[in-house]
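Part of the complex only, each chain left as placed.
As written, the chain order gives the labels A and B, with residue 1 at the start of each chain.
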Amino acid sequence: MTINEKQDELIADFSMMEEWMDKYEYIIQLGKELPLIAEQYKTDDNLIKGCQSRVWLHTELKDGKLFFTGDSDAVITKGLISLMISVLSGHTPKDIAASDIYFIDAIGLRSHLSPTRSNGLLSMLKQMKLYAVAYMAKMES
Amino acid sequence: MDNVSTLAAPALDVARIRKDFPLLQQATVYGLPLVYFDNGATTQKPQVVLDTLEQYYTGYNSNVHRGVHHLSQKATDAYEEARKTAAAYINAQYSHEVIFTKGTTDSINLVASSFGRTFLQAGDVVLISAMEHHSNIVPWQMICEEKGAELKVIPINERGELLMDEFSRLLNERVKIVAVTYVSNTMGTVNPVKDIITQAHARNIPVLLDAAQAIQHITIDVQDLQPDFLAFSGHKIYGPTGIGVLYGKEAWLNKMPPYQGGGDMIKTVTFAKTIYNELPYKFEAGTPDVSGAIGLAAALNYLQQVGLEKIQQYEEQLIEYALQALQQVPGIRFIGQAAHRSGAISFLVDDIHPYDLGELLDKQGIAVRTGHHCTEPLMDLFKIPGTVRASLSFYNTFEEVDKLVAAVNRAAAMLR
């Protein structure tokens, strides 16, 4: 699936849930299933700024594709990381860098999340794209 | 469980009180009626405060002092009347002991800077407590750094109470001022400030009380309590944002240099020499927040009318009820369990992140605050990332407490 197909799938999934508490239930579930970052990567370097909870993100390049793992001390945050990873992980740095992430707004996450959390989500997205750009530069050189 | 508080008749007719607060009447969150338990952060405003602002802006908005015209006179009268109201509210001896500021933070910065610049020297000590809000830590850190003075901290026990023995031990001739909070914004602890002041005064050390979380819950009589300085914020006592009070004893204020320079705080200005005005103007540079002061006075008058004693009684019933009801939540842990408490209840459930819990309470229409509540050193002490804090006001109901408990249970079940 392309990044956009994955986004559309998520939007469809979320649209089936009417209550926000149900959507959260789903996010929390995703959080619990998050492919956890290996302990040695939970370093300050991998900490993302701008979240009320702590968020680590780690990247690996395999066969020209980027794979993300992450963790947080807050479960909902983990769920959000999980959402981001499910959309972006396994794509080329180029696709990731060029991607237009519209599912956050479409789901209504941005307006429903608390501001610090939604800022955190945006920081996360920014960080993932930065990694992608960095790898692109590396691969080109 | 037989709950005394629920059996006793509530000290207030809260349904009637709530009609005075338009936001409580009309605000909904995600389609649910709002349950507002973030009163420690800021309080809602009674209609009379909004009416007072409106009357000011549509009737006699004008710059105060030195005005020759009618509106200016009306505005000046109202502004100075507001000062008298604030002074009377805390039973200050003179109304010129009340300085209008931006809020508690501004008030404390004024004292830290002006007192500190005059009375602090290298080697001196400023004594605060382990439960202070950043606003009663950082200003002192800044002036201590500038002056080479030292910041010392009164420790607390695991229930969140000051260790008064340690306080007595820390009091020595190096201490130049004691700055403590009356009520902890995170734990609700009511500190034994009378004892603190008595001990400090026995050594001629002045005391600043951070009353940001006390003034709206506890009757304060500065002539009885005898603090040298007392700071509070209008927005936390049902008044407008952007206004606050610094009370200072005349004798201290007269000894302190002005904090800011500008209009109104001077008597005469030449480029060579400037003569400062008398109290309270010396400390009120620039055009004051006239509407804010008048709005604050309206809030204070409103509280007097409802009855401070009744408010206090009812809030005590409510907090006791809330503590007992929350205790039933499986896995709950209170941060702060002082014998004497007021306002805020901080808790955690199992190892659920407070931020997650707060988010799911919000989605159920319940406004609480999560995080360190600007008391990071306290969080470090308890080795926690933060708490969920429900902070109560006299317009909250027992039913709202029940909703809170149900919502905490539901959220915890999802997050566990």
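To be clear about the criterion, a residue touches a chain if its C-beta (ideal position, glycine included) is under 8 Å from a C-beta of that chain, and two chains touch if they have at least 3 such contacts.
Because the structure is predicted, anything quoted here is derived from the model rather than measured.
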{"item": "Chain-type multiplicity across the complete file", "value": "A x2, B x2"}
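Operating definition for what follows: only the chains that are shown with their structure count from here on.
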{"item": "Where chain A and chain B are represented by their mean Cα positions, the distance between them in whole Å", "value": "40"}
{"item": "Residues of chain A that touch chain B when the two form their complex", "value": "20-21, 24-25, 28, 52-54, 73-77, 112-114, 117"}
{"item": "Residues of chain B defined as touching chain A within the complex", "value": "30, 352-353, 355-356, 358-360, 362-364, 370-371, 385-386, 410, 414-415"}
